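Report on one structure; see the data block that follows.
Omission of a single protein chain aside, the complex is shown with its protein chains in their original locations.
The chains carry the letters A and B, assigned in the order they are written, with residues numbered from 1 in each.
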Amino acid sequence: MTYIPISPKERDAMLATIGVKTLDDLFKDVPAKHRFPKLDLPPALTEMEAAAELADIAASNENVRGDLISFLGAGAYNHYIPSVVDHILRRGEFYTAYTPYQPEISQGTLQAIFEYQSLMAALTGMEVSNASHYDGATAAAEAVNMAWAQFRGKRKKVVISPTVHPQYRAVIRTYTQGMELELAGDDGNADLDSSPEELKSLIDDNTMIVIVQYPDFFGRIYDYTKLIEAAHSKGAMACVVANPTALALLKTPGEMDADIVVGDGQPLGIPMWFGGPTLGFFTTKKSFVHKMAGRLVGETVDSRGQRAYVLTLTAREQHIKRERATSNICTNEGLLALGSAVYMSVLGKSGMKQVAELCYHKAHYAAEQLSKIEDMGLCFTEPFFHEFALCVNQPAEEVNAHLLEHGIIGGYALGDDYPALKNHLLIAVTEMNTKEEIDTLVDVLSEASHD
Amino acid sequence: MISPTENVTLRQAQGDAPKIVEPTIFDLSSPGRIGVSFPEPDVPRAELPKSMLRADLPLPELAEVDVVRHYMHLSKFNYSVDGGFYPLGSCTMKYNPKIDEDTCRLPGFLFTHPLQPIETVQGNLALMYELQEWLKEISGFSAVTLQPAAGAHGEFTGVLIMRAYHKSRGDAKRIKMLIPDSAHGTNPASAGMMGLQVVQIPSDARGNVDLKALKAQCDDTVLGMMLTNPNTVGMFDEHIEEVCKIIHDCGGLMYGDGANLNALLGIVRPAEIGFDVMHFNLHKTFAVPHGGGGPGSGPVGVAARLADFLPEPLVGILEEGDDETPPLFGFIKPAKSIGRMKAFHGHFGGGFVRAFTYIAMHGPDGLKDVSQYAVLNANYLLARLRNTYRVPFDRICMHEFVAEGQFEGSDVRALDIAKRLMDYNFHPPTNYFPLIVHEALMIEPTETENKDTLDAFADALIKIAEESKTQPALLHNAPSTTQFGRMDEVKAARDLVLCCWLPEDYEEHR
Partner (left out) sequence: MNAPSNLKYTKSDEWFDPSSGAMGLSDYAQSQLSDIVFVEILVDAGDTVEVGSPIASVESVKASAEIYASATGKVAAVNKALSEKPETLNSDPYGAGWMVKVEGGDPGDAMDSAAYEKYCAERTH
């Protein structure tokens, strides 16, 4: 089955116009001994067969909307997505369009991205947002790239809290391989009880950027104002990796004077989809906009005096600046940025706050109930948002295996990333978890603790 | 010193407030409107951390119908593949099959968490494993990672792998990346991100890599070469095997930019002609929709000697299956991995499921048809246009070709032609790329267009060439039939209005 709309007769007429006899004649520049390899792939399926096969594959998974109860978070969250979001995304005018390089016939995408930027700036409390990066981890790595560009490579140290998502730290390590940087604080064996202000001791005149997470990987809520002040006093920049759901409720990183706020937009109306695609948001202060990587939409007027939007400051980007660009990034996650804009628009001021509060209340109910179980308890005492580290006093993997037998995906086992926490689970609770589900988790864990 | 300019400077008379065609979502907001409600909590309310609460959440307030109408209005301002012909060179704007939209939204895919126990996501892992195998078979590479998020991300991955390979052999002096002058901007930018020295290699008169210039740069400081083949003027390099050999002989590695893979399915395997690394663009070649600028998906294939350096994790078989039980799929970490390129496992839902569906439906013969008809369509358009537009590299092309958008004795430019095409309801070709052709119009029709569409497009371009002589103003002022005219790009860059907000008197303003 192909989607080629050309009949044999039309094909022959076209070949005649070109002046060759067969389709194969078009490939004489290809070395003969390698030309037309036989591909060992399964035979073609019709649409009916493909639909059935894909349905089978999908059904062989156990999903968290019906098959399993889930308390997994750690960077991907099970939130309700209003129906309207996907209805908009399914419009061919949006999803089958290209990057809006021709603004006269791309105002739909351009205005939607402009609105996404505005919504994201409002949510994070910052002045500007770009059109998005690949995901939260790569957005954090782009923050390091931006700091590198800002200091033109003259500062070589990144201070990063060990409670930034372990995979985000891993991506930063990968991205910066060619820069010969020092990554201070990037250590899963660090004292996780210490206050973020102890990172101050790592900040010096060689530090280009300080990176913290909000709420941190363990769900804890800290006010980073003083740490950011300390970074600024050494001339360094400060980046906050934030959870966007939490930002609907909490003091913004902008209020803490962060220079960059990044994070993953998945909680804003993007399905978990086994981890991707999502989007990475990136917001900053206006003074840094020329160093920011990624596409950017700005307002202007057209030749008829109408308000309109264009991709602007494009000379910063790789297609013009080539090897001198801050980053090689070309795409943004356009369709998902649109999805997030629709999500934030339709939830609005009240809906966004309601979701954040539901997560907060349910997570606190779960934490309270779980910490009543004998031998179990919360690992940390700081205020938290919708995730918390639970000490289960036995290897977390064993506890999870037991939970799975009862149809529950427990939390994220922390031992691989934080060796001291091998008996700890990171539990996430969202508006999707009912009281009944939480009570079931508590019941099954109580049994486990008595085994 | 200077990158190309489109010479579009268009200033709007100052003073008048612009006309608003569609208000922003903030303009439309009215205090107290509700779009979505959520249930009251079924648990006791916990005390909120007062000192850490935000004072205000300045987001819009709208009903669902307001939101739907708004985005519906916006969608109508977009040109799209569903709406018409989109011959953007190097972008492969082919038709996106509708079934892919259904398969990627199956609940088993949508609602699986990336960190679920592998026993519960064997379907996802099997699909990823199979897709890795299929991409290997199509390209001839020994191993494939699906992790990179887009083409440029795949390039960065590939360059990291090349660098790690040399480093692991104790060969640290390789700092030069050779890149043809016709390359996509992402190529030098990817090398630049690694701190490598980018050396530009010119093209010869037939659009091939200039072998003499190439040899002159080859020494033991060459890390490798990044090459698009077919190249960005749509030509299959006539000396491709020799180019690869020259690079290999000086100890370098060949990187293939897979942007133009749509010309090669079942035609040739890039690994067999000498490439060591290549990224795939699932959003070009395998019909994953472009989404108005992403998400893309940029898997990377590598030769056997580079397999150990792939990013972690890959999908592998942890326990072999037998007649009764399927294998157990899981994640594996390559021995000398460059590390992780992004969180989790790549663009599973939006990318892998759609590409898997597409390849499964095409099969080996269907994929070969894709490339053959993509090349047929390009050559047909070339044949119809070569007498009207100058084609600097004029021989049988692959899936795209480049014409010059300028005429002797006329001040009409490629940009004017591009904009005028909008009046004929066509999306313009890529213009001003590649940089080596003056006033480039880079045309890639793809295989999913019929002869009538191609004829109508060729007719329009021929008519526009005529108009450039008889009514050049029509071109300079184009487009005139679209909702929006040309943009004041200088104003956008100088004024830098990058956000809109709720009005300051929001609470009282209605």
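By our rule, a contact is a pair of C-beta atoms (placed from the backbone, for glycine too) under 8 Å apart; a residue touches a chain by one contact, two chains touch by 3 or more.
Computed from a predicted structure; not experimentally measured.
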Identified contact with the non-displayed chain, of A:H133, A:K251, A:R316 or A:K362: A:R316
Residues belonging to subunit A that touch the chain removed from view: 152, 290, 313-316, 320-321, 324
Where the missing chain touches subunit B, by residue: 1-9, 489-490, 493-494
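Quick note on the criterion: only the chains that are shown with their structure count from here on.
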Chain centre separation in whole Å, for subunit B relative to subunit A (CA means): 20
